[in-house]
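Note that one protein chain of the assembly has been removed; the remaining protein chains are unaltered in position.
Chain lettering (A, B, C and D) follows the sequence in which the chains are written, and residue indices restart at 1 in each chain.
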Amino acid sequence: MSELLNFSEEELLAIGLSFKVAIWCAVLILPPSLMIAWWLARKNFRGKSVVEGFLNLPLVLPPVATGFILLLLLGTNGVLGKYLNDWFGLKLAFSFYAAVIASMVVSFPLAIRAIRLSIEMVDPAYEEAAKTLGANSLQTFVRVTLPLALPGIISGFVLAFARSLGEFGATIIFAGNISGESQTIPLALFNEIQIPGHESAAFRLLMVAVIFSFVAMSFSEFLVKKLHHRK
Amino acid sequence: MSELLNFSEEELLAIGLSFKVAIWCAVLILPPSLMIAWWLARKNFRGKSVVEGFLNLPLVLPPVATGFILLLLLGTNGVLGKYLNDWFGLKLAFSFYAAVIASMVVSFPLAIRAIRLSIEMVDPAYEEAAKTLGANSLQTFVRVTLPLALPGIISGFVLAFARSLGEFGATIIFAGNISGESQTIPLALFNEIQIPGHESAAFRLLMVAVIFSFVAMSFSEFLVKKLHHRK
Amino acid sequence: SNRQEKKNQISIFAASSVTNVARELAHDFERSSGIKVKLNIASSGILARQIESGALFDYYISANQNWMKYVDSLSLVNKHSIRNLASNQLVAIVPFTDQRAISENEFLMQFPSLFSGRLSIGDPKHVPAGKYAMQAIDYYEWDEELGNRILPAKNVRDALLMVELGEAEMGIVYQTDAKKSVKVNIVYTFPYHACDSIHYMGAASKSKSESLDQFLLYLQSIEAKQIWNKNGFKP
Amino acid sequence: MHALRAKLKTQKGNFTLDLEVDFINGITGIYGPSGSGKSTLMHVISGLENPDHGYITIDNEVVLDTSKQVHVKTRKRQIGYVFQEGRLFPHMTVRKNLLFGSSYTHQAKQLIEFEELVELLEIRDLLEKRPKNLSGGERQRVAIGRALLSAPKLLLMDEPFSSLDVALRRQIIPYLIKINKKLGIPMLVVSHDLPDLLSLTQELFLLRNGRVEGHGNYFDLIQSEKSLDMMRGAGLMNVIPFKVESHDVENGLTHLMNRDASHEIHVERELINDSCNAGDELNVSLRPEDIAITLQEIKDISIRNQLKGKVSKIIKKENRIYCLVDVGFLLIVSITQASQQKMKLETGSEVYCLFKSMALQVNT
Partner (left out) sequence: MHALRAKLKTQKGNFTLDLEVDFINGITGIYGPSGSGKSTLMHVISGLENPDHGYITIDNEVVLDTSKQVHVKTRKRQIGYVFQEGRLFPHMTVRKNLLFGSSYTHQAKQLIEFEELVELLEIRDLLEKRPKNLSGGERQRVAIGRALLSAPKLLLMDEPFSSLDVALRRQIIPYLIKINKKLGIPMLVVSHDLPDLLSLTQELFLLRNGRVEGHGNYFDLIQSEKSLDMMRGAGLMNVIPFKVESHDVENGLTHLMNRDASHEIHVERELINDSCNAGDELNVSLRPEDIAITLQEIKDISIRNQLKGKVSKIIKKENRIYCLVDVGFLLIVSITQASQQKMKLETGSEVYCLFKSMALQVNT
């Protein structure tokens, strides 16, 4: 039992990092997801399904492939990464930021879909009412659509958080497996599994992931309950 | 260019298999997701967030860990798998079925969440009306809740399909990487990435995954549009 | 201070099959030199791709000679620093529940019928251990009889795992890994001639630094060799 | 027969519903100001809400008893409910909405044929439309239709006529009365429109602030000051049961006879349904403001109905005077103080009650 609680320094680093990455991922993903979800939910345009297909790529592609694409785009020699490096001296790959970006990209379709779904289910009658009361599109969105779609937004946030906790493939390629910088729980877990006989360390990390999951769910459950109470 | 279309037999097998696995995954996941989503959306009970946390585990755990757990449960020597093997001679691991099961487990939280979200957004007033008209809980669910939550159900289906297309970690552990049986596109892609100089094969497979994504999205977009038209 | 830190630090990209060795080397080196070691552990291929895309590293340990050749062909490593770090041997393993005593003769003559189900090896397409295992299988001409009974794993660790779990009744993996596992029994150790020699390769990056030089020196040291040895590798 | 008996207590926020009721088999009109608990009562009866304490028996069958943990499910209560907000299923056409309940009921128990209903409610053109493409009144008609087609043992209607024009109300109300008479389905109808309610029924249930303010026959109720107070602002009404005696087609009149045969009065024919034959019974309503009081009979006036009677009670409310005049049955007449003083009216005065045939409203 005591062995199960005996976290090594590296493991503790991984746990803290995982949490930080997941929070940043969920927080950063929210604003763009909201905008895109609203756009997809309320506007009709030619090529909508092309946009959708594009946005859903990170879901359909194996995360390892996503990681490679990120590397090809944002790596130091990447299509965009080159300029970021040349112009701003910004090296994204193999860093904490890369871990957050990898998580974000992979969670993006999930967050968008949850938010979009709940925006679509908001009755436009309320938005019309807001317009007759003088609110412009943005005000209507912020004061009416958004709060009514809140369950979906919470859902999107929790999905991004949870997906980030489990993210492995894209992270190990784009962010590397560097303790204290990009080694999240799944990556640390990977390391332990590589060593025969280190199962208990792997199990320990697994348990932490499980606990994180439960805490996240309790929290979102609590928020949703408050919401229903409120409505 | 011609090299890009020059699929090897193994690649064609992987493409066909991926499609089959994804379809089966999405179809099989729907009924249990519907039931559980309804239960979570409409019932309040102690320990709900524990159940939720449990259902969300496959999202939070790295897929490789999920695959490992599946193996421990359903493998030939697994907790349950042993009995399946002893009693029915059923060997699930390292087969087509295993690939479907791995995809299902990993997609499960996504499908449940999408469906649950849309069920939660259905106004219970309609369900009350159905009850006064004599419908029992099941009839109410099938004739009222379900059709009103249809956008979420389509969303859940598409998510399961797409997630299955991208599934790698759990599949390679639980189903193996056996050409024609369990080697889906991500697994074939992984193989190619691992071999220096096989970039074009990897790219070819990537393109197929991309096309799949676009087709799936067009299709779901089309369904949702029909739905809105209808309502 | 940031620059100071950078100076006093090296980054080692190590193949996942030598995770434990890499960790111990890093610790030992850190303790003796005061230089911080940043470890990046992934499969040899991923590491090579990362190096190709501009990842900053000081030393690369590959379990796969092809990937070492690849990075060398792109002149991403210092050609002169490439060297064999250690070698390994193949063994055949069974789950520890299988307590059969199998004689060498029995093994070589009846190998395919010693077990039912699949044979767990690394994926011969890209996992070196799998490739060596296939060479051994060809060498003893078991391939026909085995047919499609191969269970290819994405790395050698997974191949071992399948035997540990009893999902495969037989596997061919590295001796180092098999010895560490308490859940498998080694039934046969393949002779060196059954397959190509199994080498772990190391190479330094082209950017020179004092810390890196110290590390290269350390790699030659007895302490370093002991670590390889302790983990079952032949330095 | 008790259609529904209940004793309920339930708290919602700072609102408390606390009452004991005993509804008869006929139609009961539920009247009360906005926020008095009418919809809450309906919800509790239908089982969609559970009260904190109490019991409900429908048709002598206990469907709820909190002390005995009895709780019959909504769908088993066989209650047709027309919701205040319609609640049509948005994903179904009007036809499917209407037929929703019919899969759960025996064909034989149907109150009304589908085709007949569609004609009555004038919704034939709407059958293939979706609710969101309906106008407000169209929605309300479909909601009424849906409840009627679900073969209920009890009908609850919450403001069923609020978006309907008078022509449609006049058409639907007699129909509901007919269904009630023919099949004995008890109905509870909520309305804020007292004249509407009175054209449906004389049995009223007055609710205020979650408490019963009065219950019983309308005519008994107006004699109680508390109930009168409550109904006064909403349009008091005389409701008189008559029998059709004969039709005078030439002059466009129908001769009606009061039940106790003590008085014969005339009603214009136009107002009476063609389907109405000599011998039929019907309710006629008449506003207290439409009755004039004289001391003698008067000739050469367009008022043809002049009933002799005796003032039985004078109720003074602010500057308004309500006279109850016994003309064989009771009539409530509203006059000004000035008139009362001028004619020196008091209890026992012999008077004539004058009203125009035009002012009579017939509720089949």
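Convention: a residue touches a chain if its C-beta (ideal position, glycine included) is under 8 Å from a C-beta of that chain, and two chains touch if they have at least 3 such contacts.
The model shown is predicted, which means the values in this text are computed figures rather than measured ones.
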Subject >> Visible chains in contact with the missing one >> reply: A, D
Original post:
With respect to the chain omitted from the figure, which of D:71, D:129, D:153 or D:243 is a touching residue?
Top reply: D:129
**OP:** Name, in rising order, the residues on chain A that touch the hidden chain in the full complex.
**Re:** 125-126, 128-136, 139, 143-144, 147-148, 150, 230-231
**OP:** Kindly note down the residues of chain D that lie in touch with the hidden chain.
**Re:** 12-14, 33-36, 38-40, 84-85, 125, 129, 133-138, 141, 158-159, 162-168, 170, 192-194, 233-235, 248, 251-253, 266, 268-270, 288-290, 292-296, 298, 300-304, 318-320, 333-343, 354, 356-359
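In this text, only the chains that are shown with their structure count from here on.
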**OP:** Name the chain whose C-alpha centroid is most distant from the C-alpha centroid of chain A.
**Re:** D
Original post:
Taking each chain's centre as the mean position of its Cα atoms, how many Å separate chain B from chain C?
Top reply: 35
Original post:
Out of chain C, which residues touch more than one other chain, so two or more?
Top reply: 49, 161
**OP:** Would you pick out the residues of chain B that each touch at least 2 other chains?
**Re:** 68, 190, 193
**OP:** Could you please write down every pair of chains that are in touch?
**Re:** A-B, A-C, B-C, B-D
